[in-house]
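Omission of a single protein chain aside, the complex is shown with its protein chains in their original locations.
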Amino acid sequence: MDAVSVVVGPDRIDLAEETRRIAPGGDAGGVVTFAGFCRDEAGRLKALEIEHYPGMAERAIRRIAEEAAGRWPLLRLRCIHRHGLIPPGEEIVFVACASVHRQAAFEAAAFVMDFMKSKAPFWKREHLADGTVGGWVEAKDTDDLAADRWHRL
Amino acid sequence: MDAVSVVVGPDRIDLAEETRRIAPGGDAGGVVTFAGFCRDEAGRLKALEIEHYPGMAERAIRRIAEEAAGRWPLLRLRCIHRHGLIPPGEEIVFVACASVHRQAAFEAAAFVMDFMKSKAPFWKREHLADGTVGGWVEAKDTDDLAADRWHRL
Amino acid sequence: MKIVYFAWVRERIGIGEEEVALPAGIVTVDDLLHWLKGRGEGYGAALQAPEMIRVALDQEHVPHSQPIGQCTEIAIFPPMTGG
Partner (left out) sequence: MKIVYFAWVRERIGIGEEEVALPAGIVTVDDLLHWLKGRGEGYGAALQAPEMIRVALDQEHVPHSQPIGQCTEIAIFPPMTGG
């Protein structure tokens, strides 16, 4: 696996396989992973539809990932983001960081997630359990704040 | 799986299976995992031997885990720590947190790891590639500081 | 010049992409958004609150004050909600 690898696509993320792949041979001390899932919102939601900007989505995530790799001493960083229709319980996004130091792995994974939430070109729309198409998910100020906090460091 | 579960034992940690088990059905937004591995120290190390205090090891980790579950809105928290002889590349410790909010999952997993490093009764000793038994790993001030930072919040 | 639209900007305008010939005097992203807004009801609905609109030139996110320059693809979309 390259030091930094990025995947944007419609396919399921095989979390078990990804976890196996990031596990180091003997050079890394710690691996932090984050997996984000589609919630069912207490039965209200049939699926999330995720629209993306092909090309720019990969570029934006790769830039975020490379910034993380420059900022923390990472051995490997893997980022996956799905698009398309995603039913509740399925994974949407996955980040894995391998590092000699656990703190670096925790911070880099949180950093990448904060930026993917508000700086990568994806948009979510709700498909409701009653068969109708609901609204676009609104951007949250808290997500912008989460990304902005890293500029202060 | 119970909301909080703790395992202390000599067996390999099946990271793929643990990752599958913590994945939520539709109630959790995010899952953060940490896996700590035995490094080979550039070929110097044949294995780490991990001694533990049976009984107190489980108790101490459970207390740490329950403190995390009281401090952050977690849905599930799983902690595993091995003892015995562990060769380079094998996992030593695993923490997984499921939460509606990613920030809570990141913080709780980092918190549990910081405490497991310096507050749970485990001791590491090096077994060297040349067949000799090396020294006990010394406690690091940085690990104490990492655990102490949570008191300031 | 090719313009692409995403999410509710795409829905309100009614098309995902189009080729446009920019009139003289359109220098910045701000100028472009103002001109587009006057092109019809859908454009007006999509671009009524410019502070909600994000723009990328050749797949690079830019501020509204940015000159458009020689780019080949302009993307216009709402705040992103990935992750």
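The chains carry the letters A, B and C, assigned in the order they are written, with residues numbered from 1 in each.
By definition in this document, contacts are C-beta pairs under 8 Å (C-beta built on N, C-alpha and C of every residue); 3 or more make two chains touch, one makes a residue touch a chain.
Values in this document were obtained by computation on a predicted structure and should not be read as measured data.
Seen in the complete assembly, the chain not on display touches B.
If you put the hidden chain back, the residue from B:V6, B:A28, B:L77 or B:V93 that touches it is B:V93. As for the chain not pictured, it touches chain B at residues 36, 50-53, 55-56, 59-60, 81, 92-93, 113, 116-125, 136-140, 143.
Quick note on the criterion: only the chains that are shown with their structure count from here on.
Here A is the chain whose Cα centre lies closest to the centre of all protein Cα atoms. Look at where the CA atoms of chain B average out and do the same for chain C: the two points lie 49 Å apart.
Remark: chain A and chain B have CA centroids separated by 23 Å (rounded to whole angstrom). Rounded to a whole number, the gap between the C-alpha centres of chain A and chain C is 26 angstrom. Shared interface positions of chain B, i.e. residues touching 2 or more other chains, are given as 102. Chain contacts: chain C has residues 83 touching two or more partner chains.
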